[in-house]
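Below, a portion of the complex is reproduced, with chain positions unchanged.
Chain lettering (A and B) follows the sequence in which the chains are written, and residue indices restart at 1 in each chain.
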């Protein structure tokens, strides 16, 4: 049923439609945006251990994770992908590649 | 309540625990993994328009999006972040930065 993920996607789509941004959101630029946000998340860990990154940048780490998810869910929405379905399928495929004991 | 996202996170955690992989999953390396998967998604659009990328690579695009989500949800789980909450907070913050008309 995926109500909750659909609620999130609705919030995200509402946000961009209020700003009339959907016109810019072609899939290629959304893929670019996901890479950029992923690098901003990684920047919080640059020159640091996980522990010291979390000590000093916890709030920003949380925000950058949210940005990665926002753009990725936008792309799922635009491509009409069912989030639960694509994750379960990928876990199944990974499971065939890396069988558990 | 976030039942469905929690179900997804449970599937993901079950997958890695079956393989005893959680020991490798420190937050810094998970952030690295998100960047790597984001770049693999971007590779499907390299030298192509959005349209021709989707025509030729739709299935792989779907799989790379799933990989980005899997690692990002793992990191949320390990940092005990509530996915719905961090996204709603970030949308609110972005809304203050970019007010709608």
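Heads up, the rule we're going with is that a residue touches a chain if its C-beta (ideal position, glycine included) is under 8 Å from a C-beta of that chain, and two chains touch if they have at least 3 such contacts.
Everything numeric here is computed off the predicted structure, so don't read it as measured data.
Within the whole complex of this structure, the shared sequence is present as 4 copies, and 2 of these are drawn in position.
We adopt the following convention: only the chains that are shown with their structure count from here on.
Per-chain CA centroids place subunit A at a distance of 4 Å from subunit B.
Chain contact summary for the complex, subunit A toward subunit B: residues 1-5, 7-8, 11-12, 15, 18-19, 26-29, 31-32, 34-35, 38-39, 41-42, 44-45, 48-50, 53-54, 61-63, 65-70, 72-73, 75-76, 79, 81, 83-84, 86-91, 93-95, 98, 100.
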